[in-house]
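Here the complex is missing one protein chain, while the rest keep their positions.
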């Protein structure tokens, strides 16, 4: 996982660890990080102007086809989750997002990973990305690069 | 909550506590019991011959309108959950299920509760129970009573 | 459930619905609302100055002894959850919180409920609330009332 420092395509999401997310080891359960990744990805899309709820309403879906997670540290209740989400690959039929999860207060990376998605229609048939997505993506890159 | 000892309408479901269900207190998180109740209810319907998946496929839904839970003890990873589920009330538009959750090995009631449901169509409009449900219910009572 | 309009003891928490929280009915799964209540309660305690993580670190716990939920509407992915949490009862050994969950954009109450908690030590033995809690509670009421 390499977050490209020059890429503008990184969105940060923060929220408190939920007690329900912890397990008997006292730390956030490892499956929860896929949900954190999803929250980072949802926020990425909202900031890009392409809410995933609208994508589904317009007849497209983005199911996960692959996911990987590396755990080097842990989060506890009382801490804030910080998720960095980067759109790593934007192909016509496939997306890949990278993630870094840290303790917001400590700026120390605890968990990294990626998810790959394909574009499908509502019946699950693989399709091309909606035109609106590609347009929003171009706008997002351009606007960020002006900064 | 009163489990009627004379009622045949009690179905028992058992499975191991999942590690993911525990929290930092070392015990099963309190919200998980609503999922346990749902598993007990699902098994009840399967044994009655009316799988909830088929109910939805036939155009009906049973959303929860009310739920209540009392916690007197706790479950840990390494223990088996035992759920007793009883159909307490079977009205034309409404169902109520009662639940008792125990540690399967200890036969000690740890959590009790109930859920109330209404029959709706796929659009969420309140409706009467499907005829097939009432028929299966009559059969279920009769067959059990013969025992 | 009666939110007392004159009570200062209401804290509001908002966040987006998570996709993982939805179920095959297309809406937030009913068990998730106990987790939403917990998030509302966590935020209440943080604003009161008494983070629950610190409470546990100091040797006290607040397990749930009773919970009840009424469902009158539903939330979907793409919407924001708004939780109002009120400390309804603050006894020496027991707390009760009330909750109202709404769609943040629509200001329409969808789910209501309460949870009751007892103070215990780390071994689970019932105890009195820590002195620091009662002090923070007094301060919280006073400061709010000045507004």
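We call the chains A, B and C, going by the order they appear; numbering starts again at 1 in every chain.
Methods note: contacts are C-beta pairs under 8 Å (C-beta built on N, C-alpha and C of every residue); 3 or more make two chains touch, one makes a residue touch a chain.
In this text the structure is predicted, and so the values were computed from the model without any measurement.
Across A:31, A:106 or A:126, the residue that sits in touch with the chain not pictured is A:31. Checked against the full complex, the one of B:23, B:38, B:66 or B:100 touching the unshown chain is B:38. The omitted chain makes contact with chain B at the following residues, 15-16, 18-20, 35, 38-39, 42-43, 46, 51-54, 56-57, 76-79. Within chain A, the residues in touch with the undisplayed chain are 24-25, 30-32, 34-35, 38, 56, 61, 63-72, 74.
Along chain C, the points of touch with the absent chain fall at residues 19-20, 22-24, 26-27, 29, 31, 76-77.
Everything below uses one rule, namely that only the chains that are shown with their structure count from here on.
Chain centroids computed from C-alpha atoms place C closest to the centre of all protein C-alpha atoms shown. Separating the CA-averaged centres of chain A and chain B is a span of 36 Å. Chain C has residues 35, 38, 56 in contact with two or more other chains.
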